[in-house]
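In what follows, a structure is listed as structure tokens, so that the remarks can point back to it.
Here the complex is missing a single protein chain, while all its other protein chains stay put.
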């Protein structure tokens, strides 16, 4: 049903094929297990690394694929298309590895990137705290200098990959109040690291099988050399600079969700009969799907333009905020309208639309709530 | 506020400049007169012809500008931006001249196009009848062969440029029932043409000063050689083939309306104060405008892609229907939300937003009601 | 869906019958309104006065029939439904409130008696810099010997060109909080120093700019207490919002009925267009919303009638917000259902749209109503 994006190429379509096979053959059969245990198997990260699907935009010199953001976009699309809610690739590749690539010193890059690209390590970023949300000024996790180490203490919540991560970027306060006191500290962590505790895996409406947790730090020791980029107080700026790409990544998930929802629903309504006709013959069904298909087409135009401009390094904060807010809103609207067309079946877990509805909902909240995006857009007017 | 479209060029921007000057200096001062008399001055068509603004996509050999659809898109954008509701250029250039260019015989082209391009003639197309709408099969205007002439009898309504037109494409039935009986007849008409009567100028909610009329034919004589393309029974197919471009043109008007509405409203809300602050400082205003600006951006992405694909000759029926339905819907939504932000002033005629609201509303109805567009989209699923 | 008492039902039936007879056709309405240019027909209004309807919400001593807001709403709803050009009624009914509650006996006899006899009243409050933000008023009434001198501009003043008096709100104290120091005056429209100029709007002739230049008003022009206009205004907000809501309920119902009649009649591809699911479902949604509006308006009117001194900021704002937004939606969707015919002036749908689109702005915008409602939840 869905044409290939404007910015794709034959090489990217081969990556797509590889990713599709990986998800459908290797990941999907394990999703029930991931859901039951609350997190994905780490072996699947390593398998993705073997296949070259991790950190595709990281240069080959650091063990990556030497590709671009487009490669990661393809991975995202295929994950959604396959219906996998569990693997935390978006955070691992497009966020964590990308922070390291963008800000880390050469030594840090050489040390950390190969292990992220191979899947030996799973990455996570500990930003949100119970009392903060979009309000980064309120960060209260403290990193106190003690010789060659910081001692980090505080609590974080809503941390994706929190249960399985081995490498953690911690947003902490190394200085005084305000933005200038914030640094990003990189920590290698395991279940036995002193001062580090993984909290509960939070039970969520959707995204089942993907581990979102609380994390607690009680004088966790992080070497001073692990400050990302080597300099204190740059954390806020570093966070800000990465946001457009994170938002675009979120919009891409939403885009793929829309495509999948429409495809599933066209198929279902053509095959399911009521009142002696396929559901698709009812005018209401036709119009609902025509509207959803139009939204899909319009979103695709816009997303393709955003991806192209990001590939050229030109995606600005405003446009990224528009993409994040608008496409995720549309994804939820489309998921809701499509679920309705399934009738009762849309509510049953055996129908993927029920998962799509639940999984999509969080997109309007994470990576900056859509209300925050609107404020960013308003500032540009 | 508004960046130039992706598909524009320096040459096109010069045309834009010329068009902007024409509208603001020559047309706008006459709008009150047009509104009072119910139709634009024909002299302004001739003036546009002199400036080379008419039929820009018609080859120079026929007196046109030798340009592309992009030139006509620029003219549309500037008309909306200037706030002129009265000149019927969309019908004259993008529809009537384009029908002639696409279907007429060489002799017909040489005879008719130069006069349309110079503005000597104003063109119109007589399609809708009181009893039909989107249902073209129900056309009942009859053309009865009588020697070298047809005698045309019937009534038409909602005919744009109906009061000032000199050249009329009439959708009439030359044969039996159904699509195959329909032909397009080209008639040169004047106020004294026997068997031709212009009915009332219909008073409309918006589009004031642009003449939408009823037309009556009572054995109007049309030479048989004036069948468009020279062959009977092709009318329905000819109509169908032009629809994507007509719909894209309508979407372009909507696009320009959105841009104008947002620009006007940002300006107004920054300058108008309430409760001691600019309206723009209220969160509701900021979010409303952020949402409208996002819609503008998204529509622009989509429209640009549609224009580009039309310039390559690749715009399909489905995508054109999506553009027509979706962008005109958004234009009405944006106009309504923007008017609301003006408060009472938005309702006063001295504020252009009140006209924009009224003028935009018809876009969801003409060139095929949006419900019909949705049906077309549904057929593609 | 709301239940009327037998008296209310027969009142409504009488109005409906009157409108069918007097304003049932386009030609009748054109004759009464100079082809839509006027929103108020004094001739028709006089006939309604004869029938005793205009005092429906006034006490018997002023020629009224002693009804409450419920009856006023019923009148506003049914005349709006009947497209009766009595645009003067709303400001008149709203203006009556402060006179009833705060005016001297002489003022009441003059103004309220006039209202029952079919005179129109206006309210001069909004200013170019102060729309919904009443506290920002700057129009000044300066105390002089024997009275006040007023200077300033009012805008958006509905029916000033038709009214006997304007209920003016002007600033009598320059200091203190923005809400303090405002006073109400009863200003005969012919007072020297008052100039009334019509403003062209999408809806025809209804609103005016009013200029006060060295306009002298005697002491006894003050309505209620000096410097106390703000609380006096607040006491009248329930009725203003409800009457507007009732009027838009009537207009919305009319737009709905017109659209339904059209889609049942109009055929495309051999079937009435209303039988297509896309239109049928739209009709169902609009019908549901209108019934909700009706229940809401009359429930709030009943609450106001049960306790006339009670402020109902949340409830009255809900009625105004919901009903005006719904009426606008009905007109917008009705226009789409009617296609080109909805856009042409021969049909009434475009006038329904013009009337309803402004209703979300008049009498406190929807945004202001939402602010008020939100505030009642402690936000």
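Read from first to last, the chains carry the letters A, B and C; within each, the first residue is number 1.
Note that a contact is a pair of C-beta atoms (placed from the backbone, for glycine too) under 8 Å apart; a residue touches a chain by one contact, two chains touch by 3 or more.
Quantities reported herein were computed from a predicted structural model and do not represent experimental measurements.
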Need the list of shown chains touched by the one chain that isn't shown.
A, B, C
Given the contact definition stated above, which residue among A:48, A:186 or A:358 touches the chain not shown here?
A:358
For the chain that got dropped from the picture, name the residues of subunit C it touches.
1-2, 260, 263-264, 272, 274-275, 277, 279-281, 283-285, 287-289, 291-293, 295-296, 299, 314-315, 317-318, 321-322, 367, 369-375, 377-379
Identify the residues of subunit B touching the omitted chain, counting contacts across the whole complex.
282-284, 287
Suppose we count only contacts with the excluded chain; which residues of subunit A make the list?
128, 133-135, 137, 157-158, 202-206, 273-276, 282, 284, 332, 336, 339-340, 343-344, 346-350, 354, 357-358, 361-362, 364-366, 369-371, 374
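One rule holds for everything that comes next: only the chains that are shown with their structure count from here on.
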Separation of the C-alpha centres, subunit A versus subunit C, in whole Å, is 53
Between subunit A and subunit B, centroid-to-centroid distance (C-alpha), Å
44
Subunit B residues touching 2+ other chains are 371, 374
Contacts with two or more other chains, residues of subunit C listed in rising order:
276, 278
